[in-house]
Each structure stands twice: as C-alpha cells, then as structure tokens.
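Every protein chain of the complex appears in place save one, which is left out.
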C-alpha cells in the first residue's frame, strides 16, 4: 500500500464492486427473461426487480458515505457520477424487464437478445474493473473494452430500429401498437448500454487524474 | 442563529422557498386543467405557463447569486442541483399542460388526475421543506415523504402505461395516434415526479453533509 498524505475512506471500493456484481446478476436474469416464452418471464423479471432494489440500497450507502467523508479517495464529483451511472444501468435494465412483462409482449426480435448479451459482457468487464479502482492498475483496457461494446450495442440498436420502423417493402404490415411497445424496450436497453459508457468514462477520468 | 466561521449569503433560502411555492401554484392549476372539459382548459394552461416563466426567472436569480457569491451556505454543486431539479419539475408540468391543449385531447384517463394529485402533495411537502434548509431541521421526513410519493407516482404511471399499451383483450381497439399523445402526457408527468425525487435527494445530501 502506497504512502498517502491523508488517510482516506477506503469503504467505497467494496461498495462499487458489489454494485457491479449486482448489475451482472441482473444482466444474467434479463438474458433468461428474453430467452423465455411469455409465461416463463415472471420469475426472471422478479429477480431483476430484486436486483434493482439492492442497487438502490447500494447507491444510497455510497451517497451517505460520500456525504459523511471528509477525504475521499477521488474527486467527490467522480464518486457521485460513478454511483449515479451504475444506478442508471440497473434502472434501465429493470425498466426493460418490466415493460416486456407489462406490455404482454409475445416473441421478441432476435436483436433484443443481442442487446442483452452486450450488456452482460459490459457487466462482466465492470465487475472485473471495480476492485482495480483501489490501485488504479489496468483500467485503460476497461475503458477501451466498454467503448467497443457500446459501439457494438449502437450497431444492434440501429438495425433494430430500422427493422422496426422501416421494414422491407415485402414485410407483412406492422402492428403499430406492437412497434411502439418493442421500440420502448429497445430504447431502454440502449440507455443501459449508454450508462455503461458513462461508467467507463468516469473511471477513465479518475485514472487520468491520479496518474 | 448559530455562530458561523464565515459570513455567507443567506439570500438563497427565500429564493428556494419562492420556487417551491410557484411549483405548488402550478400543480393546483394543472389539477384544474385535467379536471376540466376541453373548452375550459385554456385558462389553467395559461396559468401553468405563467408559473413556468416565473420559475425561469427564479432559477436565473439563483444561478446569478450562486455565481456571484464567494461563500455559499452549502456546496455550490448542491445549490446548482437543487435549482436545476426545481426547474425540471415546473418545466415538466408546463409541458404536460401544453401538450394536453396542443394535441386537443378529449377525456383523459383517470390515472392522469392521480398523477397530478401526487405532484400536488409533493409540491406541498417541498414548500414546507424549503424554509427549513436554513436550520436544516426536520428534513429527514421530507426525504422520506417525497420518496414514498415517488413510489406512488411510479405505481400509477405503470398502471397507466399498461392500460394504454396493453389494454384487456375485450377493450375496444385503441386509436394509436391517441395512445401516442396520451403516453407523452403521462411520461411528462412522471418526469415531474422524478424531478421531485431529485429535489428530495439533493436536500438529503445537504442535510447529511452539514450534520
């Protein structure tokens, strides 16, 4: 452990790691949900909801620690941004899971499973990166990997929107209410991918400042 | 009045209180609007618009004071966040009022009046809490109450979306253009509820730091 001029609160690191692990669990359950037939979706949807509640508690714990701590390991704003972005990831995942069930959607376009797969990989990268915040080692690859996953997510998202709103001329006519519902799910999953990018950008910002 | 090491600008407190009172007035007018038949909606809609302009002026005054003040009572970022969140509340209320009139919506689902009722209660809590920022007394209950109102707003919102996009099979077929319009109003009112939660979280953050 390096010598430091001021002691600082180390309790942030395990909380960020647990927030990332919780997101990874939610992503796994979301993958089960989108792979399920409608009647089997209730159970994974409930599991994602549980993760979202646990995420709220973790965010709350981080914020309380932030507000009570005089010397934080990084800029206060960076801790605030990182906690908020992790919270945004899981909120978006939970909203997507909820809407699929609430809207009683039938079969989902294959691209939605691809969106969720990218989220699972981003969650795995994040879970691996959070403990490394303590010694700030090897975080450059995290930033590169998540940005590359975000590019992949964008491409899947864009194809889904095109297929949904501008289907080929020989496709059967779309049911517009279904288009509306699926579009909302697709957009919410894209918000989760965007929030992972904010997580990665904040981590890079922390790493550069401390370098 | 407690002894303080540095004199600081006290002018923020009345501005925040006035911003909250202005939101409460807007919420009352919004309630009148959604309870009115279409021809009678113009007047409360204009009143909400007036409140939004007054809110803009108050936000502007807070920001100018923030930028000109060397020693602020709380963290500058907290003052910025609180002013922005109050502004987001009234912007969303005004947008909802405007869209109802602009889209020439007919009868509204009963859930919309419930959304507005939750906003009125959140506005009342906020009006009561703002003057207490000065001595930071009794703000814990504000945070708890607004978060509980936000849960209530979420439940109403979710039911409205379900009814709108996945109506029971025996319901008459929906007019999709109307679904689009009502969905936008419902979502905008939910944004107002979310912004109240940000107000409450920011106030809690201020209270914890100063404790």
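All chains are identified by letter, namely A and B, in their written order; residue positions are counted from 1 within each chain.
What we mean here is this: contacts are C-beta pairs under 8 Å (C-beta built on N, C-alpha and C of every residue); 3 or more make two chains touch, one makes a residue touch a chain.
Please read all numbers here as calculations on a predicted model, not as lab measurements.
Asks: Just to verify: which one of A:10, A:104 or A:209 makes contact with the chain not shown?
Replies: A:209
Asks: Residues on subunit B that touch the omitted chain in the whole complex?
Replies: That gives, for subunit B, the contact residues 63-64, 67-68, 77, 98-99, 102-104, 176-177, 180-181.
Asks: Against the chain that's been left off, what residues of subunit A make contact? List them.
Replies: Touch with the absent chain occurs at residues 77, 158, 161-162, 165-166, 174, 176, 179-180, 183, 201, 205, 208-209, 211.
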